[in-house]
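Apart from one protein chain that is not included, each protein chain of the complex appears where it belongs.
In order of appearance the chains are A and B, and numbering begins at 1 in each one.
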Amino acid sequence: MIPLHILVVDDSAMMRAVIKRALQQTDLDIGVVLEASHGQEALDILDHEPVDAVLTDINMPVMNGIELLRAIDARAPEHLLRIVVSTDGSSMRRDEAVTLGVSAYIEKPFQPEVVRGVFDEFLRARDAAR
Amino acid sequence: MADAVLQLNRTAEQRVVVGIGEFAVSADPTSMIVTHALGSCVAVCIWDPVAGVAGLLHILLPDSRINPERAAQQPGAFADTGIPLLFRTAYAQGAVKARCKVQLIGGAEVTISGGQAIGKRNVLAARAMLWQNGVKVEREITGGAQARSVWLSAGTGEVQVTTAGLRVA
Partner (left out) sequence: MESSTNSCAPVTPLADLASIEQAVMNVAERSFFAFAEAVALSTAADLVANGAPALTSAVHFSGPSRGQMRVTMPVTLARELAQQFSGDPSLEFSDADLTDMAGEFTNMVTGAWLTAADASSMFDLTAPEVTRVDSTPAVALMMQINGQPVGLSWLVE
(Lines give C-alpha, C1' and ligand atoms only; values in the text may rest on other atoms or scores of the structure.)
Protein backbone atom coordinates (compact mmCIF):
# COMPACT_ATOMS: atom_id res chain seq x y z
CA MET A 1 0.00 0.00 0.00
CA ILE A 2 1.31 3.44 -0.90
CA PRO A 3 1.35 5.68 2.19
CA LEU A 4 -1.20 8.44 2.07
CA HIS A 5 -0.33 12.09 2.45
CA ILE A 6 -3.13 13.90 4.20
CA LEU A 7 -3.76 17.61 4.75
CA VAL A 8 -5.89 18.71 7.70
CA VAL A 9 -7.27 22.25 7.56
CA ASP A 10 -8.88 23.81 10.65
CA ASP A 11 -8.29 27.03 12.57
CA SER A 12 -8.29 25.04 15.83
CA ALA A 13 -4.96 23.37 16.57
CA MET A 14 -6.73 21.10 19.07
CA MET A 15 -9.17 19.92 16.37
CA ARG A 16 -6.35 19.28 13.92
CA ALA A 17 -4.60 17.14 16.55
CA VAL A 18 -7.77 15.14 17.20
CA ILE A 19 -8.39 14.52 13.51
CA LYS A 20 -4.77 13.41 13.17
CA ARG A 21 -5.21 11.01 16.08
CA ALA A 22 -8.42 9.65 14.61
CA LEU A 23 -6.59 9.08 11.30
CA GLN A 24 -3.91 7.14 13.13
CA GLN A 25 -6.59 4.83 14.50
CA THR A 26 -7.66 3.80 11.03
CA ASP A 27 -6.04 0.99 9.07
CA LEU A 28 -4.60 3.54 6.69
CA ASP A 29 -0.94 3.53 5.82
CA ILE A 30 -0.32 7.19 6.53
CA GLY A 31 2.82 8.77 5.24
CA VAL A 32 2.53 12.38 6.32
CA VAL A 33 -0.20 14.47 7.96
CA LEU A 34 0.20 18.13 7.06
CA GLU A 35 -1.67 20.91 8.79
CA ALA A 36 -3.03 24.31 7.83
CA SER A 37 -5.00 26.79 9.91
CA HIS A 38 -6.94 28.29 7.01
CA GLY A 39 -7.60 27.87 3.31
CA GLN A 40 -4.75 30.03 2.02
CA GLU A 41 -2.20 28.06 4.02
CA ALA A 42 -3.74 24.88 2.62
CA LEU A 43 -3.40 26.13 -0.96
CA ASP A 44 0.23 27.02 -0.33
CA ILE A 45 0.84 23.48 0.90
CA LEU A 46 -1.00 21.94 -2.04
CA ASP A 47 1.23 23.97 -4.38
CA HIS A 48 4.35 22.35 -2.99
CA GLU A 49 3.49 18.99 -1.46
CA PRO A 50 1.88 15.83 -2.79
CA VAL A 51 -1.43 15.35 -1.03
CA ASP A 52 -3.87 12.48 -1.42
CA ALA A 53 -6.64 13.69 0.85
CA VAL A 54 -7.79 17.00 2.34
CA LEU A 55 -9.98 17.27 5.41
CA THR A 56 -11.20 20.82 5.82
CA ASP A 57 -13.34 22.85 8.17
CA ILE A 58 -15.73 25.41 6.71
CA ASN A 59 -15.67 28.40 9.05
CA MET A 60 -12.08 29.68 9.11
CA PRO A 61 -10.49 33.12 8.92
CA VAL A 62 -8.51 34.46 5.95
CA MET A 63 -9.91 31.85 3.53
CA ASN A 64 -12.80 29.63 4.57
CA GLY A 65 -13.38 26.03 3.58
CA ILE A 66 -15.80 26.76 0.75
CA GLU A 67 -13.36 29.21 -0.83
CA LEU A 68 -10.62 26.60 -0.45
CA LEU A 69 -12.74 23.92 -2.07
CA ARG A 70 -13.61 26.26 -4.96
CA ALA A 71 -9.94 27.00 -5.50
CA ILE A 72 -9.08 23.29 -5.42
CA ASP A 73 -11.96 22.44 -7.75
CA ALA A 74 -10.79 25.06 -10.23
CA ARG A 75 -7.48 23.24 -10.43
CA ALA A 76 -9.34 20.05 -11.35
CA PRO A 77 -7.07 17.79 -9.33
CA GLU A 78 -7.02 14.12 -10.05
CA HIS A 79 -7.33 11.64 -7.22
CA LEU A 80 -7.56 14.21 -4.41
CA LEU A 81 -10.02 13.04 -1.81
CA ARG A 82 -11.86 15.98 -0.34
CA ILE A 83 -13.63 15.69 3.00
CA VAL A 84 -15.41 18.39 4.98
CA VAL A 85 -15.27 18.36 8.79
CA SER A 86 -17.66 21.02 10.02
CA THR A 87 -20.17 22.06 12.66
CA ASP A 88 -22.50 23.04 9.84
CA GLY A 89 -24.45 19.87 9.14
CA SER A 90 -27.19 21.53 7.09
CA SER A 91 -28.39 19.86 3.93
CA MET A 92 -27.69 23.06 1.97
CA ARG A 93 -24.04 23.07 3.03
CA ARG A 94 -23.67 19.37 2.28
CA ASP A 95 -25.18 19.87 -1.17
CA GLU A 96 -22.87 22.80 -1.80
CA ALA A 97 -19.90 20.67 -0.77
CA VAL A 98 -20.84 17.91 -3.19
CA THR A 99 -20.88 20.38 -6.10
CA LEU A 100 -17.32 21.28 -5.13
CA GLY A 101 -16.02 17.74 -5.37
CA VAL A 102 -16.40 16.72 -1.72
CA SER A 103 -16.71 12.95 -1.28
CA ALA A 104 -17.55 12.81 2.40
CA TYR A 105 -18.91 15.11 5.06
CA ILE A 106 -18.11 14.68 8.73
CA GLU A 107 -20.27 16.70 11.07
CA LYS A 108 -18.76 17.94 14.33
CA PRO A 109 -19.00 16.67 17.01
CA PHE A 110 -17.93 13.30 15.66
CA GLN A 111 -16.86 10.01 17.18
CA PRO A 112 -13.40 8.90 16.06
CA GLU A 113 -14.65 5.88 14.13
CA VAL A 114 -16.51 8.17 11.74
CA VAL A 115 -13.15 9.22 10.31
CA ARG A 116 -12.23 5.58 9.86
CA GLY A 117 -15.53 4.86 8.15
CA VAL A 118 -14.93 7.61 5.59
CA PHE A 119 -11.49 6.33 4.68
CA ASP A 120 -12.59 2.67 4.66
CA GLU A 121 -15.01 3.65 1.92
CA PHE A 122 -12.26 5.51 0.04
CA LEU A 123 -9.92 2.54 0.25
CA ARG A 124 -12.61 0.15 -0.94
CA ALA A 125 -13.31 2.35 -3.94
CA ARG A 126 -9.63 2.74 -4.70
CA ASP A 127 -8.96 -0.99 -4.48
CA ALA A 128 -11.96 -1.73 -6.66
CA ALA A 129 -10.65 0.66 -9.30
CA ARG A 130 -7.33 -1.17 -9.55
CA MET B 1 -7.70 -9.75 45.46
CA ALA B 2 -10.68 -11.62 44.21
CA ASP B 3 -10.18 -13.80 41.19
CA ALA B 4 -10.85 -11.47 38.33
CA VAL B 5 -9.93 -13.96 35.63
CA LEU B 6 -12.17 -16.99 35.69
CA GLN B 7 -10.75 -20.40 35.10
CA LEU B 8 -12.26 -22.06 32.09
CA ASN B 9 -15.44 -23.86 33.03
CA ARG B 10 -14.82 -27.19 31.42
CA THR B 11 -18.36 -27.97 30.32
CA ALA B 12 -19.09 -29.61 27.05
CA GLU B 13 -19.66 -26.13 25.60
CA GLN B 14 -16.51 -24.60 27.12
CA ARG B 15 -18.73 -21.82 28.37
CA VAL B 16 -17.06 -19.15 30.49
CA VAL B 17 -19.53 -17.06 32.48
CA VAL B 18 -18.37 -13.58 33.46
CA GLY B 19 -20.11 -11.93 36.39
CA ILE B 20 -20.42 -8.27 37.32
CA GLY B 21 -17.01 -6.73 37.79
CA GLU B 22 -15.26 -9.75 36.33
CA PHE B 23 -13.52 -10.47 33.07
CA ALA B 24 -12.24 -13.40 31.08
CA VAL B 25 -9.73 -13.82 28.30
CA SER B 26 -9.40 -16.95 26.21
CA ALA B 27 -7.36 -18.21 23.29
CA ASP B 28 -9.27 -21.49 23.25
CA PRO B 29 -11.29 -21.55 20.03
CA THR B 30 -13.90 -23.78 21.65
CA SER B 31 -14.65 -21.22 24.37
CA MET B 32 -17.78 -19.11 24.50
CA ILE B 33 -17.45 -16.18 26.93
CA VAL B 34 -20.82 -15.09 28.26
CA THR B 35 -22.16 -12.36 30.47
CA HIS B 36 -25.70 -11.56 31.56
CA ALA B 37 -27.67 -8.82 33.29
CA LEU B 38 -26.08 -5.97 31.39
CA GLY B 39 -28.41 -3.22 32.54
CA SER B 40 -26.48 -0.06 33.23
CA CYS B 41 -23.31 -2.16 33.15
CA VAL B 42 -21.19 -2.24 30.04
CA ALA B 43 -19.50 -5.23 28.43
CA VAL B 44 -16.22 -4.52 26.67
CA CYS B 45 -15.53 -7.27 24.13
CA ILE B 46 -12.17 -7.55 22.43
CA TRP B 47 -11.02 -9.90 19.68
CA ASP B 48 -7.65 -10.26 17.99
CA PRO B 49 -8.37 -12.27 14.84
CA VAL B 50 -4.70 -13.03 14.19
CA ALA B 51 -3.80 -14.30 17.65
CA GLY B 52 -7.27 -15.77 18.14
CA VAL B 53 -7.63 -14.12 21.55
CA ALA B 54 -10.99 -12.98 22.90
CA GLY B 55 -11.77 -11.07 26.06
CA LEU B 56 -14.87 -9.79 27.82
CA LEU B 57 -15.07 -7.37 30.75
CA HIS B 58 -18.29 -6.58 32.64
CA ILE B 59 -18.02 -3.02 34.00
CA LEU B 60 -20.31 -1.89 36.81
CA LEU B 61 -19.22 1.72 37.38
CA PRO B 62 -17.27 4.35 35.49
CA ASP B 63 -14.63 5.56 37.89
CA SER B 64 -12.62 3.70 40.53
CA ARG B 65 -12.30 6.87 42.59
CA ILE B 66 -15.92 6.27 43.58
CA ASN B 67 -14.78 3.30 45.68
CA PRO B 68 -11.02 2.74 45.81
CA GLU B 69 -11.35 -0.14 48.24
CA ARG B 70 -13.60 -2.06 45.93
CA ALA B 71 -11.38 -1.17 42.99
CA ALA B 72 -8.44 -2.73 44.78
CA GLN B 73 -10.44 -5.89 45.37
CA GLN B 74 -12.21 -6.01 42.03
CA PRO B 75 -10.60 -3.74 39.44
CA GLY B 76 -12.84 -5.15 36.73
CA ALA B 77 -15.82 -3.39 38.27
CA PHE B 78 -14.63 0.02 37.04
CA ALA B 79 -13.96 1.23 33.52
CA ASP B 80 -10.69 3.00 34.32
CA THR B 81 -9.13 0.01 36.07
CA GLY B 82 -10.87 -2.85 34.31
CA ILE B 83 -10.17 -1.95 30.73
CA PRO B 84 -6.38 -1.72 31.07
CA LEU B 85 -6.43 -5.01 32.98
CA LEU B 86 -8.50 -6.70 30.26
CA PHE B 87 -6.07 -5.58 27.60
CA ARG B 88 -2.94 -6.49 29.56
CA THR B 89 -4.34 -9.96 30.11
CA ALA B 90 -5.11 -10.27 26.42
CA TYR B 91 -1.60 -9.10 25.50
CA ALA B 92 -0.19 -11.81 27.74
CA GLN B 93 -2.00 -14.34 25.58
CA GLY B 94 -0.66 -12.90 22.36
CA ALA B 95 -3.14 -10.18 21.46
CA VAL B 96 -1.83 -7.00 19.83
CA LYS B 97 -3.62 -3.70 20.45
CA ALA B 98 -3.56 -2.54 16.84
CA ARG B 99 -5.32 -5.73 15.76
CA CYS B 100 -7.95 -5.76 18.48
CA LYS B 101 -11.53 -5.23 17.45
CA VAL B 102 -13.63 -3.81 20.27
CA GLN B 103 -17.36 -3.79 20.82
CA LEU B 104 -19.29 -2.11 23.61
CA ILE B 105 -22.62 -3.46 24.78
CA GLY B 106 -24.91 -2.33 27.56
CA GLY B 107 -25.20 1.02 29.32
CA ALA B 108 -29.00 0.96 29.51
CA GLU B 109 -31.07 2.91 32.00
CA VAL B 110 -33.09 0.07 33.44
CA THR B 111 -33.90 1.45 36.86
CA ILE B 112 -34.83 4.82 38.19
CA SER B 113 -31.49 5.78 39.68
CA GLY B 114 -32.32 9.27 40.80
CA GLY B 115 -31.06 10.74 37.58
CA GLN B 116 -27.60 9.26 37.98
CA ALA B 117 -27.55 7.98 34.38
CA ILE B 118 -25.05 5.30 35.33
CA GLY B 119 -25.53 3.50 32.03
CA LYS B 120 -24.53 6.51 30.00
CA ARG B 121 -21.66 7.33 32.34
CA ASN B 122 -20.32 3.79 31.99
CA VAL B 123 -20.41 4.00 28.21
CA LEU B 124 -18.68 7.38 28.21
CA ALA B 125 -16.01 6.20 30.63
CA ALA B 126 -15.31 3.12 28.51
CA ARG B 127 -15.15 5.24 25.38
CA ALA B 128 -12.79 7.73 27.00
CA MET B 129 -10.43 4.94 28.13
CA LEU B 130 -10.41 3.36 24.68
CA TRP B 131 -9.77 6.72 22.98
CA GLN B 132 -6.95 7.47 25.41
CA ASN B 133 -5.36 4.16 24.57
CA GLY B 134 -5.73 4.51 20.83
CA VAL B 135 -8.20 1.66 20.52
CA LYS B 136 -10.91 1.88 17.91
CA VAL B 137 -14.48 0.79 18.59
CA GLU B 138 -15.96 -1.42 15.87
CA ARG B 139 -19.50 -1.55 17.13
CA GLU B 140 -21.55 -0.09 19.98
CA ILE B 141 -24.90 -1.46 21.14
CA THR B 142 -25.73 0.74 24.08
CA GLY B 143 -28.44 2.77 25.73
CA GLY B 144 -32.11 1.99 25.74
CA ALA B 145 -33.97 0.62 28.73
CA GLN B 146 -33.52 -3.14 28.54
CA ALA B 147 -30.92 -5.44 29.98
CA ARG B 148 -28.78 -7.43 27.59
CA SER B 149 -26.73 -10.61 27.52
CA VAL B 150 -23.60 -11.09 25.44
CA TRP B 151 -21.99 -14.19 23.92
CA LEU B 152 -18.45 -13.81 22.60
CA SER B 153 -16.96 -16.67 20.62
CA ALA B 154 -13.24 -17.15 21.20
CA GLY B 155 -13.12 -19.10 17.98
CA THR B 156 -14.52 -16.49 15.61
CA GLY B 157 -14.75 -13.28 17.63
CA GLU B 158 -18.43 -13.10 16.82
CA VAL B 159 -20.50 -11.20 19.38
CA GLN B 160 -24.16 -12.06 19.85
CA VAL B 161 -26.41 -9.84 21.91
CA THR B 162 -29.76 -10.85 23.34
CA THR B 163 -32.53 -9.05 25.18
CA ALA B 164 -35.13 -11.07 27.03
CA GLY B 165 -33.81 -14.18 25.34
CA LEU B 166 -34.17 -12.82 21.83
CA ARG B 167 -31.17 -12.10 19.66
CA VAL B 168 -31.00 -8.40 18.81
CA ALA B 169 -27.53 -8.22 17.27
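As a convention for this text, contacts are C-beta pairs under 8 Å (C-beta built on N, C-alpha and C of every residue); 3 or more make two chains touch, one makes a residue touch a chain.
Everything numeric in this text was worked out from a predicted model, so none of it was measured.
All shown chains touched by the missing chain in the whole complex, by label: A, B. Contact with the undisplayed chain is limited, among B:29, B:49, B:94 or B:134, to B:134. Seen across the whole complex, the unshown chain contacts chain A at 11-15, 17-18, 21, 59-61, 86-93, 96, 107-111. For chain B, the residues touching the absent chain in the complete assembly are 115, 117, 120-121, 124-125, 127-128, 131-132, 134.
Just so we're on the same page, only the chains that are shown with their structure count from here on.
Listing the residues of chain A that touch chain B in their complex gives 21, 24-26, 111-113, 116.
Of all residues in chain B, only 127, 131, 134-138 touch chain A in the complex they form.
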